[in-house]
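Scroll down for the structure; my scribbles are underneath it.
Every protein chain of the complex appears in place save one, which is left out.
Note that the chains take the letters A and B in the order they are written out, and that residue 1 is the start of every chain.
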Amino acid sequence: MSNTPNIQTIFFYILSEGLFATLALTALGLLIGFAIGLLLALMRVYGPTEIGWFASGYEKIFRGIPVLVLIFIFSFGIPGLFSYLEPLERPIAGVILALGLRSGAYQSQIFRGAILSVNPGQMEAARAIGMNGFQSFRHIVFPQALRLAVPSWSNEYAVVIKDSSFAYGVGIVEMTRVAFDIAANFPVLMPLSMAIVAILYLIFTYPVTKLFGERQTKKLKDFGMGGG
Amino acid sequence: MKREMAVIGFVACLAVGLGIGWLIPGLLTPASTPGQTLVDEIQARGELIVGTDAPWPPFELFNVTTSTWEGFDIDLSQMIADELGVTLTMTNILFDELIGACKAGTIDMIAAAMMVRHSRAQELAHSVTYIRVNEVIVVKGNSTLSITSLNELNTTVVGCQAGTTQYDALVAIPGLTEGVNLKVYPKADIMMAELDNGVIDAAFVDEPVVTVWSKTYSQKIIFIVPAEPMAMWSRWEEPELMMVINKVILESYRDGVMDDLYTKWFS
Partner (left out) sequence: MEKNVLNVVDVWKAYDELEVLKGVSFELAKREVKVIFGPSGSGKSTLLRCINMLTPPDKGEIYLSGQNLIAPGVDLNAMRAKIGMVFQHFNLFSHLKAIDNVSVGLRRVKGFTKEDARAKALDALHQVKMAEWAEHYPAQLSGGQQQRVGIARALAMKPDLILFDEPTSALDPELIGEVLQVMLEIAKAGTTMVVVTHEMGFARAVASEMIFLDQGVVIERGTPEHFFVSPETERVKHFLRQINILYGHHEELLKEFNED
């Protein structure tokens, strides 16, 4: 990139320098969120009341704190956290943890809603055949709940990939940071750089939410799934 | 169902317990072995990790064309790394978080044109000062604004960068209210653009910053405040690193290297 770069150059530069980090942070955050969210949903739907309170409390906390604050807390706020990692790896772990904990709170709602949407008759029939609770959940309720969760989940993916942009503040080079760096080098290109990175985020969110959002909901209806 | 829940509960508790048991030793054991200083650790690692907040030309800027770091602070940091015999790794962290990052151990030291302030000195140790930079009020080239003291800024819309000494000075001025006629920016680039657009009437920045940005926009200085000098920062518990930093800075003064740097970056 010499002198003033053009649109394509900026586009591909942001992609080549920042896309991997963005996608990696998003994927790991969603994964941790999935594990936490599923666990919490199970606790709230099938567990005893007290356990349900714990899950509910977790949700309230991590839905109520801004992601940026969570990122700072887990990157620099807790002394000794991740001390067994290399210094520069710690903010990365902090961001992933922050994203994952927050996503877990939202995914918990998603899965809880999906599980409860599965027709209770399904569970009845499964138990009537002789399946125990775990089998009924794993083979009958869970597969259907997953399918029902897809539209909301695609939305959550969009949220997490956008939240990953906050990582720019703690020394991680992802797409937003790269866009700012370009603008720093060529101040007159700041609006263009921002516009391009905005479009890039759109490219990674819009098709997914469109594809797995309304279309999927319609497909599910045709399948006769859900509908309480 | 109850039995299955008990199993899940047991596994969950096990996971939580492992997490805590793994985390707590991580929290309790020091990152380095006892008797080892930060300098030893840096040399064992082979790299010096320096935190900064780019862009803040001419002190620090990540050049996307060459994919290298450039700036006054960068050159000094490189000299320190050379003295330690390791490579230099710069990392870009929001200015407000630099002190927290250094205290947490994510970065070894801060080189970010950070002025010496009492509140900062409570948190981290600072080096001998390496540059003294006046603070100036800069306006658009064709502006007719003129002031005889900073207090007169309350009749204008003025901007500054967050977490800076300029910010501290401005919020203390009666009649200046953040969000109303005092605009705070995370980055200088946006601030200069808005100065040019007329969103703000004036900006309160370090003089060298004007030197750089006046190449892009038409600007002039209407007021000068002599300001605190700047220093590098590292943790109080690691005097060995600070000794190396001070050695490099003092020797640069002595050998004329510092003068060369001033010329290189501020003329």
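Rule of thumb we're sticking to: contacts are C-beta pairs under 8 Å (C-beta built on N, C-alpha and C of every residue); 3 or more make two chains touch, one makes a residue touch a chain.
The structure displayed is predicted, hence computed values, not measured ones.
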For the chain that was dropped from the view, give me its touching partners among the shown chains.
A
Using the definition of touch stated at the top, determine which of A:Thr26, A:Ser75, A:Ser108 or A:Gln144 touches the missing chain.
A:Gln144
Which candidate, A:Thr9, A:Ser56, A:Gln109 or A:Gln135, sits in contact with the chain we can't see?
A:Gln135
Pick from A:Thr9, A:Asn119 or A:Asn155: which residue touches the chain that isn't shown?
A:Asn119
So that we can see where the missing chain sits, which residues of chain A does it touch?
119, 121-122, 124-132, 135, 139-140, 143-144, 147, 222-225
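We take it that only the chains that are shown with their structure count from here on.
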Just give me the whole-number Å value for how far the CA centre of chain A lies from that of chain B.
31
Would you mind writing out the residues of chain A in touch with chain B in their complex?
1-2, 13, 39, 42-43, 46-48, 51, 72, 75-84, 86-88, 90-91, 132-134, 168-171, 173, 177-178, 180-185, 187-188, 190
Complex interface listing, chain B residues touching chain A:
1, 4-5, 7-9, 12, 23, 26-31, 45, 49, 51, 54-55, 57, 61-65, 89, 91-94, 97, 100-101, 103-108, 187, 189-190, 192-193, 213, 216
